[in-house]
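Heads up, the thing below is written out as structure tokens.
Only one protein chain is missing; all other protein chains are in place.
Residue numbering begins at 1 within each chain, and the chains themselves are lettered A and B in the order written.
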Amino acid sequence: MNPASDAGIFTERLLNEGGAQATDLLQYLCSIQQHYSCIPPQAVETLARVLALTPSVVLGVIEFYSFLHRTPRGQFDILVSDSITDQMLGSRDLLQRLCDRLGVCVSQPGSDGRATVATTSCTGMCDQGPALLINGQVVTRVDNERLDRIVALVQAGSPLEDWPQDWFSVSDNVYRRDQLLDEHSANGDSLRVLLDRGAADLLQELDDSGLRGRGGAGFSTALKWKLCRDASADERYVVCNADEGEPGTFKDRVLLQSWADTVFEGMTLCAGIIGARRGFLYLRGEYRYLLDSLHTALENRRASGLLGSAILGEPGFDFDIDIHLGAGAYICGEESALIESLEGKRGIPRIRPPFPVTSGYRNRPTVVNNVETFMAAVRIAEHGSAWFRSKGTAQSPGTKLLSISGDCRDRGVYEYPLGVSIEEVLSDCGADDVQAVQVAGAAGRTLPPAEFGRTLAFEDVATGGSFMVFDHTRDVLDVVQNFTRFFAHESCGFCTPCRVGGSLLRDLVDKLHDGHGSEYDIREMRDIAGLMQAASHCGLGHTAPAPVLDLLDHFPDVWRQRLAAGGFEPSFDIDAALSEAKQLTGRDHSGGRMGGDV
Amino acid sequence: MNTRKTFRMDGRTIPFEDGQSIIDAALAAGEYIPHLCHNPEFTPHGSCRVCTVDVDGRMVSACTQPAAEGQQVVNNSDPVNHYRRRLLQMLFVEGNHVCPGCEKSGACQLQAVAYYTGMLAPHFTHFFPRREVDASHPDTVIDFNRCILCELCVRASRDVDGKNVFSISGRGIQSRLIINSNTGRLGDSDYDRADKAASVCPVGAILPKHQGYEVPIGERLYDQRPISVVGDVAQAKQGDNGDG
Partner (left out) sequence: MADKIRIATAPLAGCFGCHMSLLDIDERLLDLIEVAEFDCSPLNDFKRVGSADIGLIEGGVANTENVETLRDFRRHCRILVAVGACAVNGGIPAMRNQFDLRDCLEESYVNGIGVENPMIPNDPEIPLLLDKVHPIHEVVKIDYFLPGCPPSADSIWTFLTELIEGRPVSFPYTQIHYD
């Protein structure tokens, strides 16, 4: 196959089959990347021509998403999850081993065109890591033995279909069930309730339940649906946010793997209430392995009259769902960036107001909810608000799924009534000697034991579901470094404080981590963090400094120990900066070390 | 008679029309709010964040925040000015701004806003990125070292010129301005020096050729009077703006 000759034809065919909408640009790019391991220039040219875009706009989209490339990655594109919990399970050693065995450097395609090895942000497999993505397919529980077998298969050029299929299996690992996970089915009961009682009545029920969004921000779901329903427009849309990019979160993966029916029903319920005819599941690229089963679930629902036109025989109740893939961009979990991405663009968060409920997808009113939120809505429709409120607290009714990973016995998904204490969770998952807990992911809070009496609830420690445990063998600075690098990598680059501040902060954390940080640098970190929190355009920039601030506030012993003597250290390594000149002049031993004095 | 809607800013009452942003209302009332990516001729952008103001205790960008009745806006306070200086310093260290070697110096909005906020040095660690200079066009040179990603040229070319000559590529700190042509060079694009996009760049990234230093240093737009008095580069009349 010669990319140069047939990429244009391949792209034309995709466009013909897909309807050639510019809003599907990212979806076309994902398919082309999957086929060619890059987006060949002929594909860019064809996409631009047919979709009436400029080639530079297409390039801008390609270069925004981590999983899209302009140059070939080779027959096997291997991405090692760089989540802190995967690192704790040995991912860095695996990465090195993989590179050594395959004779490649990180992120550089091998000269034989066989493979590229690189890291990627958390793949959402923290309960069964270390994990790799190979050509978009996830391989879990990688150890040296499995790795060596992978290397052999890669070297032999064996297609993925011929690899042991159990390597690709992803388990649910559910350890605690409550209101949501106790039931599996969703056969349209909630939709029947909707047809019986009417939208207004059911919306009231949802309001009474006090359901708040499970994606993290905790906005009232009933209010969001009502605002969207009340906005005047010719079309409305329902979007399920399955971007699940927050490091350490994987509960949406479990829901989409084993409760997809309920999630789709929740979207349909929302559509019925707000009057939408089209919905999207925005699925993070890392979860591509779920595509087949999700498409099957959609097909089955269509066949059962639960999706499509005249749902449950009700004339005018028309709704269907498309699945859109993400392509490696954490920012696309932010609802307005997600909508941009759904429209085929770079995932840059929009200016708000207007909010998506009045101006979302294609500037029409759009509800964006987390996977778990849709599921809870179904259960509330089925069982009522009182049932829902029987769990949780007054301000945070119901239950919440937690993704628990890190240093504990049972890593997996736990469903708890909101208001549960951190202590109780730690004891249930078999964690002891705990030094710190990271709640709500990199953007959340890093808490020391003194705070373990606190509760998980919107009024105390709010969480989208990530719960990472670090025992005393861990270096909290490793954790903070991982998160700070994550944010610098994932910043969309739109606004100054996050784009530049995030990188400055990363460099300062690296410096501190390496023992060169000074008191001056600590003040600098606080200053930059304050600016990012205050002046960033979106939630990513607002929350990105959280790990650094928690480190400074809650773990003073950790960073004080690492400070270099003296109040100031150069911002760069002077000796390293001299090495090139030494080499060029052959003066390896003269000049001496400049060290870090003063 | 209808009383006009107003908000308060640093002790002054500022009238506004429905839908007007805080910055446009303030500028119309003769109150300067420092800004770089904002230009009232184009859709608000909100990326540089230099117009950050305190509205009822919350920091927001004045160019994207709709004015509202009764708002209390703080435009001039130590914290607000500190944030602005830090943002400007970030823009300076992100690129390569060698003012002594820049034709735009003295008529550059980045510089002028920095003077206005009292910035004496870039403060942070410099990135010293390696970027190109594109001199392929007969009339215009683009020095990417100085681009602050305000997207004014992108907006002007797209929304006014209808050409889409410029767009943004990359992500995060790798974000960069790119040019739509098969070579990626300006000389091979549809760009023309009469384009709106030719006259909106607030810094020395998009420069007309053959006119460097026509106006001597010391007599340029911002050499004698601050930007709060003189106004934006893009609004200053062509030929009047110190560097042609």
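Assume contacts are C-beta pairs under 8 Å (C-beta built on N, C-alpha and C of every residue); 3 or more make two chains touch, one makes a residue touch a chain.
Just so it is clear, the structure is predicted and the values come from calculations on it, not from any experiment.
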In the complete assembly, which of B:P15, B:P40 or B:P122 touches the absent chain? B:P122
Those residues of chain A which, in the complete complex, touch the missing chain: 520, 567-568, 570-572, 574, 577-582, 584-587, 590-591, 594, 597-598
Where the missing chain touches chain B, by residue: 92-93, 96-102, 105-106, 111, 114-115, 118, 120-123, 125-126, 128, 130-131, 217, 223-226
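Just so we're on the same page, only the chains that are shown with their structure count from here on.
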Per the contact definition, I'd like the list of chain B residues that touch chain A in the complex. 44, 46-50, 52, 59, 61, 64, 66, 83, 86-87, 90-91, 93-94, 124-125, 127, 149, 164, 166-175, 178-180, 182, 184
Which residues of chain A touch chain B in their complex? 54-57, 59-60, 63-66, 329, 346, 351, 353, 488-497, 499-504, 507, 527-528, 531, 534-537, 571-572
